[in-house]
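One protein chain omitted, others in place.
And then chain A:
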Amino acid sequence: MNGHARNMLWQAHRTQPTAMVLLTLILLAMNEFGNGTAQCIEKSCSKNLHKGIKLSKFVKRATAELIKTYQAAQGNFAEQFCTMSMDSMPSSTLWGSSPAERLQSAYIRLTELLPHVTMVLQQQSDLNPYLGSLLSDLARLVIHGRHLALRLSCILQKLQPNVALPEPAVGPTALLPPQNIFQQKVYGCAVLTRVQKLTLLTARELKSLRGQCTDKT
């Protein structure tokens, strides 16, 4: 894990960490997603848009609750963790001159951030594998984030059928420097905060695209 510090005390007490099960699911999901086996079943642009808005709002709410859960699990000075910034992760800002371009940037940002959420899950599991709901919530965030990314890709295929989707960066988390425990705590909150902001921006962009869909279905 890139030399990140681990809590050796918990290492001796591990039996069947739930995080491993969740990570397996996440990896499989990522694999399928990366292989393109996920299909855009819903053909309607407007319905895809509608579901995308709902899903992005859902992920935003879930992330906001997850941040509270995360802070509660970090012990002392937890509120300060989330006020510090870190540069070792993608930003949540969008770029582009058109809504479609900005939506595309949102797709890229999301696909770049989700591996960092997986990293946070791994680190938190190493720090305390019995954190319970925090780990499962982090795993769910990854899954729902993947769903949102798939939704965005389906929308973009409808809006820009002739524009190829950019491929997500390979192993973005491999470039992370080793972190101590304090840094991991700060890192985790920073990732979650950026995901929350990104999903908020995504929902806005999706809403602005409501008139863009030409299909009536």
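The criterion applied here is as follows: a contact is a pair of C-beta atoms (placed from the backbone, for glycine too) under 8 Å apart; a residue touches a chain by one contact, two chains touch by 3 or more; residues count from 1.
Criterion: contacts and distances are computed from a predicted model.
**Q** So which of "Interleukin 6 cytokine family signal transduce", "Dolichyl-phosphate-mannose--protein mannosyltransferase", "RALBP1 associated Eps domain containing 2" or "Delta subunit 2" is the UniProt name of the chain that got left out?
**A** For the chain not displayed, UniProt's protein name is "Interleukin 6 cytokine family signal transduce".
**Q** Per the definition of touch given earlier, which of A:Ile67, A:Ile143, A:Leu165 or A:Ile181 contacts the omitted chain?
**A** A:Ile143
**Q** Using the document's contact rule, name the residues of chain A that touch the chain not shown here.
**A** 22, 25, 28-29, 32, 38-39, 41-42, 51, 54-55, 58, 61-62, 139-140, 143-144, 147, 150-151
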